[in-house]
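Our next item is chain A:
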Amino acid sequence: MADAIRIEDLRKSFRLGFIPKTREILKGITFSVREGETFGYLGPNGAGKTTTIKCLLGLIRPDAGSIAIFGRPHASPGSRAPLGFLPENPYFYDYLTAREFLAFTGDLFGLGRAEQGERIPRLLELVGLARAADLPLRKYSRGMLQRAGLAQALINDPKLVVLDEPLGGMDPLGRKEIRDIIVRFKDEGKTVFFTSHILQDIEMICDRVAIIVGGRIVKEGSLRDLISEKVLFTEVTVSGLPPAAFEGLGESVSTRGDRVLLKVYDEARVDEVVGLVHDRKGRLVSLSPRTETLEDIFVDTVTRT
Partner candidate 1 sequence: MKTPLSSAGRQGTATILLIVFLLAAAAGLVGLKAATDRIVREELPGSSIIYIPSGKFLKYATFGFRGLAADLIYLWAIQYYSTPTIDDRFDHLDHIFAIINELDPRYQDPYEVGALIAVQEARNVGAAFAILDRGAANNSDQWIYPFNAGHIALMTIKDYALAETYFERTMKIPGAPDFVERLRANAIFKKGDLGTSWETWLDIYERAADERTKKIASNHLYNVKATIDRTALEAAVAAYRERFGRPPADLDALARTGLVREVPKDLDGKDYVYDPETGRVRTAISPWRR
Partner candidate 2 sequence: MKRIGAIAGITFKEAKRDRILYLLFFFAALGIVASRVLAILTVGDRVKIIKDVGLASIAVFGVLMAILIGTGLVYKEIDKKTIFTLLAKPLHRAEFILGKFLGLVLTLFVMTAAMTVIFLAIVYAHTLQVEGRLLVAVAYIFLELVLITAVAILFSSFSTPILSSLFALAFYLIGHLSWGLELIIKKMAPGTGRTLVRILYLVLPDLENFNFKTEVVHGLPIPPGIYVSSVLYGVCYTAFILGLAVLVFRRRDFV
C-alpha cells in the first residue's frame, strides 16, 4: 500500500514582531498516512496541527523537510489534484450560491459541464443542502457552511480528503452525519486525514493517530496498539448506604441524595463492594468498567511532554 501522505523532517519557523523574533513552530515532523486509512492528527492548541496542514497544502512554505502526496512532491500544484480540503471555519465567497460555488470549484479542477451536472446535485444531496442550494452563501448558518465546505472538498472525487476540525461547531445530529460520511469514505477506499479536538469521535472512526505537542510528533500508531484493553477503574453507583461504608474500598466521587458514586481502582475490590451492598441491603444502581480511552492517552502524553 502506497503512502497517501509522507512527511519527513518537516521544519518551519516564523519571524514575528517588529524586531523579528524567530519562533520555531514545527521542529522536525515525520509521519506517514497509508492509502485507504483514516488518520487522526491530534494535539493541544498551538502545537502545530494547522501549520502542518498548511504546509501540506502549499499555503505555507516549509523551511526544511519533504512532503509527498501519493508520491508527488507537494510543491507542484498538480499534487493537489487528488486532494480535497475542508478548512476549519470555512469562508467562501458569500455572494455565490452553493451551486455556483461548487461549479466554480469544479472549474478549478477542470471538470467538464457534464461531470459537474452529474456531481453537484449528488453532492448537495449528500451533505443535505439540496434545498438551500440556490441561496447565497452569506445566508448560511455555520453548520450549513460546514456542509457546503464538505461538498466542495469532494467535488473532484478525491483520493485523499483533508479535514481541519470537521466536527467543530456542529450539533450532535450534524456530527453524526459527518461521522457517517467519513466512515463512508473509508468504505469507498478514500484516505482521510483530519484533526479534531473531539477525541471520542476520533476513537470511533480512526485507524491510526499521531499526537503532536510543541512541534514534535510524540506518539504515532494505530489505535489498537495505543489503547490497551485494561480496565482503569470501575464506576459503581450505590444508593441506601453512606460513603463512609466504603472507606478503603474505593474513592467516593460524589453524593446526590442518597446515591453515592464510587471509583473502584482495584478489580478485586469491586466484588467486595457488591457484596457489601448486598449485605447491608443497599441498592446497586449501576456498575460500569472504564477502559483506557484516547483522552486518557492524550492528556497523559501532553502533560508528560
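Please note the rule applied: a residue touches a chain if its C-beta (ideal position, glycine included) is under 8 Å from a C-beta of that chain, and two chains touch if they have at least 3 such contacts; residues count from 1.
The candidates came about this way: all candidates are chains of the complex that A comes from, given by their letters.
Worth saying up front: this structure is predicted, and the values here are computed from it rather than measured.
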* **Touching candidate for chain A, same complex, options 1 or 2** => 2
* To do: Using the touch rule from the top, collect the residues of chain A that touch candidate 2 in their complex.
  => 14, 54, 57-61, 77-81, 83, 85, 87, 89-93, 95-96, 104-105, 107-110, 149, 152, 162
